Structure formats: structure tokens, C-alpha cells
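What you see is the complex with one protein chain gone and the rest in place.
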Amino acid sequence: MAVIQKKKGNFLEDFRVGQVFRHKVGKTVTEGLFNAFTEYDMTTNPLSKNRRYAERYGFRGLVAPPGLVMNVVFSQSVEDISENARANLEYINMRFGVPVYIGDTIEVTSTVLGIKPSTRDPDRGVVHVQTTGRNQHDEVVLTYERKVQVWKGTLDAAVQEATAQSVPAVACELRVPAYDAGRGYRELAHLTSADTYFEDFNAGDVIEHSRGRVITTEHVALTAMLDNTSQVHCNQFLIDQNPEKFIGGQLIVYGGIPFNLCLGLSCPDVSDNALGDVVYTSGRHTAPVFAGDTVFAATEIRAKRDWPERADLGIVCTVLRGHKFVRKDGTAEKVEIFYLERELAAKRRSHYC
Amino acid sequence: MAVIQKKKGNFLEDFRVGQVFRHKVGKTVTEGLFNAFTEYDMTTNPLSKNRRYAERYGFRGLVAPPGLVMNVVFSQSVEDISENARANLEYINMRFGVPVYIGDTIEVTSTVLGIKPSTRDPDRGVVHVQTTGRNQHDEVVLTYERKVQVWKGTLDAAVQEATAQSVPAVACELRVPAYDAGRGYRELAHLTSADTYFEDFNAGDVIEHSRGRVITTEHVALTAMLDNTSQVHCNQFLIDQNPEKFIGGQLIVYGGIPFNLCLGLSCPDVSDNALGDVVYTSGRHTAPVFAGDTVFAATEIRAKRDWPERADLGIVCTVLRGHKFVRKDGTAEKVEIFYLERELAAKRRSHYC
Partner (left out) sequence: MAVIQKKKGNFLEDFRVGQVFRHKVGKTVTEGLFNAFTEYDMTTNPLSKNRRYAERYGFRGLVAPPGLVMNVVFSQSVEDISENARANLEYINMRFGVPVYIGDTIEVTSTVLGIKPSTRDPDRGVVHVQTTGRNQHDEVVLTYERKVQVWKGTLDAAVQEATAQSVPAVACELRVPAYDAGRGYRELAHLTSADTYFEDFNAGDVIEHSRGRVITTEHVALTAMLDNTSQVHCNQFLIDQNPEKFIGGQLIVYGGIPFNLCLGLSCPDVSDNALGDVVYTSGRHTAPVFAGDTVFAATEIRAKRDWPERADLGIVCTVLRGHKFVRKDGTAEKVEIFYLERELAAKRRSHYC
């Protein structure tokens, strides 16, 4: 008889630059998953909530919001890339492609772009990957790079430090149904805010979104629902055995959850008249989130620009920030938890009202 | 650079009698939402659980239970009507129309019927509205009035006290597929209780429903799932900043949750042989509910009457009450939390067994 403990995930020394992972399992977006994530975050874009509206705009049905697309693709990569990670450092150039609909099946691949051991801490290092999700028609729904800090499995194992010469080109740009003045968009204009059209945004403005939402222990179930297998989000016993090893000494909320929540909290002020998110140039989690924290968000308008092929839409360049409050000595100190450079494709009032 | 805090919802001084709100967003009933709410409350009516049964009765598929219909319609009205409310005072003449099915899209409007500032408390007053939900075919699924106590935004703002001369007529009555003796209802009679037919109810009886169910922090997610944006249900930080201002000093459970739960707890004794709820003449939340409370329910049979056009069905007039227990000095004191005058359309044993 042999007692077998199978390895799950990879450690720093297991990665090779150029290595390609075709991640296991894949995920069909059921109405259950769609509902859980779309409703979780208090998003108010009717594209994801009102089928009549989505179809009027030429979409095939309800459209998965960007936070759901990001979470599904990201989570498929966790076992291979970050099951043994200490922290997710950065999202880079996260671009959206074709819309994701209920019933779509998403499969994901990742390519290793760089490996760099820590010069200070011999037990860890940074892995740089490019991850791409595709639907059942092999169309790209999302592609991005990320940098993640990964533990070593064996302290003295050799690490193959290297950097890819270039980032593989992945064709991926936001696909939105064509504008058609005959569709009667105006008839449904009351379903969205009157002040979130392209014309309404001014570079330099900071919009403090009024709503907040507490994260409860529901985060454990939401994380499992995404197939994210990282143990720091769900294995209470692991934490209790050695709380000093883990950030905050308690179960940490999977970053995709505040990511999704900040997008939703910003929606009624910023994106309920968007037809899609275009790109997240850079993003990072700047502090951990735990059950019991109430999450808030704010959006800074950085710039606006035309979308050359689409006179009906314009690009709004923003920074989305999330924050929470931590009590210290009787006062509540504001702590930033999330930073995302985000570009949206917003409807122009001139064409839709 | 401007820092912008957009107003959400209306304050007492913002309302005008006669004003009509076409509420934003709208909501498609996915299988995820349907499952979460139908199963939440322990309902046992096979119309909402067993497609074979629902189709045998001539429905197009699973039928949304009344608590789900009420919650979807109500929640769409929250941002405009009660995001800045202190308390929901009364539901009046809540009538059900065509059945709601999975895949239906519900959009909602409200008309302001009355505005009355408090004579005692200068910071609040009562708004009286009529709210109506319609499906994608413009058929009414629910209409009702409610009175809600709303905060003023500015203490000395002028309030336009007024009352509408009449309540607009909204055609809405319960629609149930025709009776057809050839359908073989008897073959499925074992799927419902043997003692909940019209003939079984006696005016004056009080049925104490045996089951109870604790409400956990799940209420935060359920409330978000309904698009109910009222902050007192989900913004823990808001409460912690000023607990004295909020009822109970903690997150209060959104009233639609115990409303739904009481309907479900009563179901095996009262409504698993109903083909629909007809009208809630009057209803109110008589005490707040918090996470950790176990909710119970009882039904008083007030009267019975024929439904002239439907020999196979009869109307049962009831009062549904919810209660919980509060510990005081070592004993558990029963506290009523919910009161609903409810009329059901119950199958007659003579036609279905």
C-alpha cells in the first residue's frame, strides 16, 4: 500500500519560459453562474439584466458583464499558474473580445512569458504569463498578462530565470453589434441613467460611487463556483494551523470578487450606458479583503477619445479604485484595495437618445 | 477636477403627486434567480418546482411563486421610491395578473399618489405610490400601492403635500389556464397535500405552520440579486458609523425576504394546492428581522367564497402572520414580524381528485 499525495499546481521551479498550458476542465456559463455573479455586484447595465434591452441592441441575449468574463477565464488558470501563489501582483493589457452569452463554453490557455526569482526572499519569485480564453467557436473572449508571486516547492531547487523576447500577439478587440438607427433605441432609453453617455464625462472628474456592500462568508461559495482552487480562500484549517504565514491570518477573499464588485458599484454612474469594456491596461489589488469588509468604489475620468470605426460610441479612459475602511484607535481609516486602469465603450447621447 | 457624488434615489421633497417613474434596468428572470428565490423559502407548490405538474395544468413551464413576482417588481422600484426610505409602512391591494415564467423580462413603473410630511418629525414624511410590473408582452404581472416613510434630503426643503383624487385603474386579475377534465389531474394528485383543497378550509381556523428557518447573512446576497439597492441591507460600514440612527443598530433584513419566507413556510398547509395568489389586500412589516432570527408563520382562515367564473376553484381569504422569538431575561418572547391579508385561488377536491 502506498499513501499518495498528488501535487496540485506548480511551484516556481516548475515553470519554463515558453511553456504553454492548456488548462483543464473548461466552463459552460449556466444561468446559475450568470445570475450569481451578475447579481452579486449590484451592476445596473441592462445588457446583463434585461433580455429585451440586450436584443434590441443586437446582442443574442443577456451579455455576461466584464467581471464575470474576467473571473471565468482567470479561474480556469489558477490550478496551473497560481494554486501555489502568495499574491497576485498585476493584471496587464486585459482586452475583451466577443461577448460571452449564457450557454457558452469557455476554455483557457496560458503561455509563460517570464520567471524571476526574488532577490530578497529565496522561497519565492514572480511568474509572468499571458492567459487567453476562447468560446466554443474558438473566438477570443478575453486575453491578458498577469504577474504573480509564486512559492518555491523546494528551497534549493534551481529556477530557470528568463524572459520571453516578445509577448505573443493575440487578436482580440471588443466586438459590439453594428449601430442601426432603425432599431428604436430611444424607446428603451429610460432603462439607463440619463447622465452616463459619452458626452457626460469630463477628464479630471472623480466620481465617488455612493453605494457600498459588505462581503460575507458567501465569498467561499462564489470562489468555488468559479473553480478557483486556491486554498487560501476556502481552507480554514490550513489558515488556523499557521496563521502567521497567511496575509491577515484569516481566509483572504479571492481578488476577483472585489474586482467584480468594484465594477458593479461603479456601474450606475459610469457604465450602464457602456456597450462593453475595451481594455484594462493595468490593475492590481493594493490591500487584502476579508469577510466583514464593506467595499466602496470611485472612478476618475482620465481622458476621452473617439472610436474611429464607431461614430455612435466613444472611449472613456478611467481609473477605477476600490476601498474599504479599517478601524484604528476609534477612527475609520480609508484603505485602497483595488486599482484598475479601465477603458469603456460608451454610447453617445447623439445617437441613442 | 471636480469630485462628484451623484445623488441616488429621491428624498421627500423630490416627489410630486402625479409623477410617473419608469424604473431603470428591468429584469429577466433567469433560472438562477428563479432557483434562488423559489428554493429559498421552502415553498412546496409543485407549480414552481415540478415542470411536469405545471405543464399538466396548462402552464407554459415552471411558474414563479408569488413571493418572487412581488420581490422582482418591488425591487425595481427601490432606487426611485425608497432608496432613501426609513421604513416601508404598508402594501395595499397587491393584485397578481398573468403568470411569470423563466425567461420573462419584467419592467416596472410607479405613479405618485400622495405626499404627506410628518407632523411630529420634520426630517421625514410618507410617500404613497402605485407600482405596476409588466412582462415583455406588456401584460401586467403585478400591481399594488404602497406607503413608505422617506427621509428629507434637506431639513428645510419645501414638501408639496398633496393626495391624488383617485387611484389610477390598472386592469389586473389572476390568470390561470382553463380547467380541462381530460387532462388527468388526478394522476398527479399525490404530488400535493391531501388536505389543502378548498373544501378543507374552515373560517376561523388558525393553522400554525410547523417549520421555521433561520435567516443567515445570505440575506445580503439575496437582496443584491433582486437589485434592491437600499443601503441599510448591505452597507455594514454605514451602520457602524452611526448605529443609533438605524433600527436595531445592525444591517436590517430587506422585508421582501421574510415576506417570501412566510409565504413558503405556509405553503404545505395552505397553498400547495392553490393555482395562484389573487390579492394581498393589506400587508405590513410589524417588526424588523436580523441575521440570526428564525422565522415562523401562521395562517388564519377568515372566509371562503366562490370564484364565479371558475367552478373548479374557490377563493380562500386568509391572514398570514410571521413571527420570531426574542430572548429577554432568559425567556423567549414571541414577536410578530409580518402581517398579510391574503386571498388564494385554491383547487376544489371535487374537480381535481
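Note that the chains are named A and B in the order they appear, and that numbering of residues resets to 1 at the start of each chain.
Here is the rule we use: a contact is a pair of C-beta atoms (placed from the backbone, for glycine too) under 8 Å apart; a residue touches a chain by one contact, two chains touch by 3 or more.
The model shown is predicted, which means the values in this text are computed figures rather than measured ones.
Participant: Check each of B:T119, B:Q165, B:N202 or B:N242 against the chain that is not shown and name the one that touches it.
Facilitator: B:N202
Participant: Could you tell me which of B:S193, B:Q250 or B:S282 touches the chain that is not displayed?
Facilitator: Of the candidates B:S193, B:Q250 or B:S282, B:S193 is in touch with the missing chain.
Participant: Consider the whole complex, including the chain that is not shown, and state which of B:G9, B:G26, B:P46 or B:G125 touches that chain.
Facilitator: B:P46
Participant: Taking the full complex into account, find the residue in B:G9, B:G32 or B:G125 that is in contact with the omitted chain.
Facilitator: B:G32
Participant: Write the list of chain B residues that the hidden chain touches.
Facilitator: So the residues of chain B touching the missing chain come out as 30-36, 39-42, 44, 46, 49-53, 62, 102, 190-193, 195, 202, 204-214, 216-218, 268-269, 272, 292, 294, 296, 324-325, 332.
Participant: Identify the residues of chain A touching the omitted chain, counting contacts across the whole complex.
Facilitator: On the chain A side, contact with the omitted chain comes from 1-8, 22, 24-28, 30-33, 35-36, 103, 105, 107, 136, 217-218, 220-221, 224-227, 229, 231, 234-238, 240-241, 251.
As a working rule, only the chains that are shown with their structure count from here on.
Participant: Averaging over Cα atoms per chain, report the distance between chain A and chain B in Å.
Facilitator: Centre separation, chain A to chain B: 35 Å.
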